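Here it is: the structure, laid out below.
Excluded from the complex is one protein chain; the other protein chains are retained at their positions.
Moving on to chain A:
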Amino acid sequence: MTDSLSDKVRSILSDILGLSAEQVAAMDEDTELFGALPELDSMAVAGLLTEMEDRLDIMIDDDDVDGDLFATFGSLVSFARAKVNG
């Protein structure tokens, strides 16, 4: 997972959660997010969604958002990809 979309998601995670470049670079499809990263709480989730909309030029309906979306890095990138591809 090193295409440009997954790199954008990495950079958003780094900016919102204050993770190091090494930490986000090491993320792969199975890296757990929600529950595994103490920084990722509901405040952070709201910031992540708005930042993803701005930087990926997508719209996210709040009804689409549930815990599974943030389960792993792979699930978050797949969600973003589905939105980008409309």
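The rule is simple: a residue touches a chain if its C-beta (ideal position, glycine included) is under 8 Å from a C-beta of that chain, and two chains touch if they have at least 3 such contacts; residues count from 1.
We adopt the following convention: contacts and distances are computed from a predicted model.
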UniProt protein name of the chain not shown, from "Nitrite reductase large subunit NirB", "histidine kinase", "(2Fe-2S)-binding protein" or "Alpha/beta hydrolase": "Alpha/beta hydrolase"
Candidates A:16, A:33 or A:76 - the one touching the absent chain: A:16
Chain A, residues in touch with the chain not shown (by the definition above): 15-18, 39-47, 49-51, 54, 62, 65
